[in-house]
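Okay, so here's the structure we're looking at.
All protein chains of the complex are present and in place, except for one that has been dropped.
Per-chain numbering from 1; labels A, B and C assigned in written order.
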Amino acid sequence: MNFEFSDEQNLLREQAVGFLQENCPPAAVRAILDGDAAYDQALWKKIAELGWMATVVPERYGGIGLSHLELCVIAEELGRAVAPVPFSSSVYLATEALLLAGSESQQEKWLPKLATGGAIGTFALGEGPGQPTPAKLATIAAGGRLAGVKMPVADGDVADFAVVVAKADSGDGASLYLAELDGVARTPVATLDPTRSHARIAFDNDAAEPLGAPGQGWALAQRLFDRAAVLFAWEQVGGAAAALDMAKEYASQRYAFGRPIASYQAIKHKLAHAYVKNTLARANCYYGAWALGTDAAELPLAAATARVSATQAYYYASKENIQTHGGMGFTWEFDCQFHYRRAKLLSVNIGSESTWQDKLIAAVEQRNAA
Amino acid sequence: MNFEFSDEQNLLREQAVGFLQENCPPAAVRAILDGDAAYDQALWKKIAELGWMATVVPERYGGIGLSHLELCVIAEELGRAVAPVPFSSSVYLATEALLLAGSESQQEKWLPKLATGGAIGTFALGEGPGQPTPAKLATIAAGGRLAGVKMPVADGDVADFAVVVAKADSGDGASLYLAELDGVARTPVATLDPTRSHARIAFDNDAAEPLGAPGQGWALAQRLFDRAAVLFAWEQVGGAAAALDMAKEYASQRYAFGRPIASYQAIKHKLAHAYVKNTLARANCYYGAWALGTDAAELPLAAATARVSATQAYYYASKENIQTHGGMGFTWEFDCQFHYRRAKLLSVNIGSESTWQDKLIAAVEQRNAA
Amino acid sequence: MDFNDSAEEAAFREQARTWLAANAPTAEELAGLDEVQAAKLWQKRKYDAGWACIRWPEEYGGRGASAIEQVIWNQEEAKFATPGGVFAIGQGMAAPTLMAWGKEEHKRKHLPPLASGEHIWCQLFSEPAGGSDLAALRTRAEKVGDDWVINGQKIWTSGAHYSDYGIIVLRTDPTVPKHKGLSYFFLDMKSPGIDIRPIKQISGDANFNEVYFTDVRVPDDQRLGAVGQGWQVALTTLMNERMAIGGGGGGVGFRQVFDLARKVEIDGAPAIRDKNVRAKLATWYAQEAGLKYTGYRSLTALSKGEIPGPENSIGKLVAASKTQDMASFAMDLLELSGAVSDPAYGAARGLYQGMFMGAPGGRIAGGSDEIMLNILAERVLGLPQDVRVDKGIPFNEVPTGR
Partner (left out) sequence: MDFNDSAEEAAFREQARTWLAANAPTAEELAGLDEVQAAKLWQKRKYDAGWACIRWPEEYGGRGASAIEQVIWNQEEAKFATPGGVFAIGQGMAAPTLMAWGKEEHKRKHLPPLASGEHIWCQLFSEPAGGSDLAALRTRAEKVGDDWVINGQKIWTSGAHYSDYGIIVLRTDPTVPKHKGLSYFFLDMKSPGIDIRPIKQISGDANFNEVYFTDVRVPDDQRLGAVGQGWQVALTTLMNERMAIGGGGGGVGFRQVFDLARKVEIDGAPAIRDKNVRAKLATWYAQEAGLKYTGYRSLTALSKGEIPGPENSIGKLVAASKTQDMASFAMDLLELSGAVSDPAYGAARGLYQGMFMGAPGGRIAGGSDEIMLNILAERVLGLPQDVRVDKGIPFNEVPTGR
């Protein structure tokens, strides 16, 4: 039994922590929150120099060829730092989609650029409010061209290409397409987390090429989301840990009625509950990391389990962090809002808690049937 | 606006409180818990003398002809005292069923006996685990005789008759039947609340007469449950209030680390949460009482609302009352168990929380459609 | 048990309704006016017709109405889109305090302009270091001649920049225990040395201000209660804050999420068919209904001339967390679009995201969840106080962690 990260992976974590403390302090997050930039370009460049985008890209495509365990380590630290970069779109989704379904030539063309951060990719599924289904897809592919509106697309305004779920007019059901976005009509869309940019993409017979087998788009998207869910969950537990740390620190320093508020059971038990949720979520993320790293048959269940508990943990930690800070936590000036915003964004942008709860039970049912 | 009980109703409550303190102390409940008796016959007789079973029975049938508001008052106090008597079966269900659907001759025959407590009635719907549905009904009525097993039937072992939901072999769907139980095969069934008796009734071509219009059994059962739900909810809020009182009293007297445990926020906030749940549930019960008393069109929604919040409140109060008592609360010797058992029994014996949540939303949808 | 007015109440309601129908401001009248101007226009009109601050005695600008008449008036006025929030603190909190503690000349001078809308008042109690421990305020007042000289900082003051007067609690003696060293004043908000800075909240709004005091002078004549009696005077203000009765408004949210659940789909069917959605909505509905009917019970008490029970204090506690969870769940129903707050594209123009970002404030303002639970436990259930390490200790010797 070795259910821990390796020494090398822990070393990577240490480096990541140090790097992000220096290059992604709260002031950097705030600059994106308050400013007009879509993301922190300087940070993105430095991350690229560290090779983080290249982590799981095979060496023959200019990557480092490490395992997904290393990527999980990075994800947790990016989550902890609430990093304002398009990492999840480009790495967890676009890079993974190419690895999963890309042709040799598609991989040759894009993976080296993704690995260096020179290109940003994203994934475009949603078409407005509500749960997407194959039947409802209104983005149509015909003759190598896409038509339809995708909204919201995370980092859609800054991405070089998007992997798009669309319906072939030939009637094969949903398929994946790779669409370069230069020249495509894109509008930024405001979300409750301005530290991560989103766009509305209106395809108007813009060029796109198939990615993966026709008609397999929905199944591929589900597999992709199972993989990405583990990485999102690691970002979420990283954020949840940071929110708990903030609350702990503030509560220990803030006095009321002559003693630290952290000495009151109302606060102590609140933070203990956060610790419990975080610990359970983290343990499930470990299992998710193992399943992702080994491409295990248990991945759908492991991913859903990690995702459900990480979503619950981050929501709780982020809202109770504000509550622990009292009135000051509700001010723009304080950083509590970073986690509250990010927690909610991460909880919806690959499907909601209820959706993943349903997937979890479906995976249990499948395991039983097998 | 007059959203309170009248002075007369409050006087009735005062009398009920005094009477039950004397005639239904914890020792009386414990006698039924530990002993072989199905219910407290002495208490039942005294209640009958006070005319409680006669409350809403019209005067021409030997009743008192008061409104359901008075019955709500009595229900709350019976719930508070965890009274071990077949009141809910005989009054909220059997008497109400006769008032709702009984023929003139059925009412003439049974209401006077029910009103004096000389007869005990009950209602038999369930046929084992899971949600009953008209399609699944396996109790069949043919030629004035019933065949099939009803389980569990509250007070089925001591009742003189049961209102039975069964399927007519003529194919009209579910109908109600009135079956006298003398001579019918009945076996006591143990439940987690031994202070209320239950039975399995195996009808083997036993005589029964229709109650209400044929084919209307399911609709009548739903209307009956809507009415009974308000009265059950009052029993539940009565019990929840008593459980909170017990916890409050114990926590104020029990010391740990040199001060009353009630001075710790963990206990204070626990009990404050119970108070909040109880207060909301009680307010919903007021509205339910009004809707029941005036036979308002809002009754289904009012009943479901009262039922859902009362179920939640009593579960919370009863379990956290044990928790507040610590180890002693878990002993047979202490009375905390009374509420824990009764809370769960009341929460399932006219349908579960989820079932009533579903009904609540259905009622909102219906109101919107109207 | 009924929902009807008594005969007297019905008559009063009819009178109010008739006047309102004829006199409520029209959209055209209010067009182009800012929040304060609009509120003042309407308040003056009510005042002139005898419908302002109706519970106040006539000599101060009211009409000596009963509590239930006030509620009826509020209910009827709420049917019209009338402006007026800017007067809430002055009329609802400062005025009752002035009536209880002020000299007759203060009342005659200051209450009528409050009733007529000529003056707006604000409240200066909270401080950065105080928080839940309101009485731990540090802003000093030192006696210099017939004046007190104020130095320090207040926070969470709404309307400070458009207010004429403010009620303020100050530390006049830091060497005695916390509650004993306070005094209560009202002061001119245009006094030299007052610096007002808006506080931006995470919701993006700036409803509150920080107010800095540098050698601000207030005449001793404007003190309410004795020197050192400030906490008792403040309790009058706070009690009036908590007594504010919503007339049965039991929180909002169910309707909005219910409507959304009928629009969006889960598994290809309207989300409202989903049992998980139904179970959650049902619990929230039951909470809202419970708050609403709790409000009805309070109104009944008022109608009988009684003082409502402490049930009212549960409203904010229940509603704030419910709003937060409902907003979060509504965004979940929107799935990948959940976070979109863009009025151009978001569902309901960012309504749910706005609820979500505003909700944490609701759980803190006017007493945090934790303080409300303490209050319920101690004042309603009668449980003993927590250990108070600052009890009886001179204020300037209480540990502050800084």
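The definition used in the following text is that a residue touches a chain if its C-beta (ideal position, glycine included) is under 8 Å from a C-beta of that chain, and two chains touch if they have at least 3 such contacts.
Quick caveat, the model's predicted, so the values are computed rather than measured.
Residue-wise, the contact with the chain that is not shown comes from B:322, picked out of B:57, B:146, B:163 or B:322.
Residue C:278 is the one among C:45, C:119, C:178 or C:278 that touches the chain missing from this view. From the options B:122, B:216 or B:337, the residue with contact to the unseen chain in the full assembly is B:337.
Interface residues of chain C with the unshown chain, by the touch rule above, are 266, 274-279, 386-387, 389. Mapped onto chain A, the interface with the missing chain covers residues 1-6, 69, 248, 251-252, 259-260, 262-265, 267-269, 271-273, 275-276, 279-281, 283-284, 286-287, 289-290, 293, 304-305, 308-309, 312, 354, 356-358, 360-361, 364-365.
Mapped onto chain B, the footprint of the missing chain covers residues 125-126, 128-133, 135-136, 151-152, 189-193, 198, 200, 253-261, 264, 266-267, 315, 319, 322-323, 326-333, 336-337, 340, 344-345, 347-355, 357.
Just so we're on the same page, only the chains that are shown with their structure count from here on.
For the pair chain B and chain C, the distance between C-alpha centroids works out to 42 Å. Here the CA centre of chain A is 50 Å from the CA centre of chain B. For chain A, residues that reach two or more other chains under the stated contact definition are 264, 266.
The set of chain C residues that touch two or more partner chains comprises 370, 373-374, 386.
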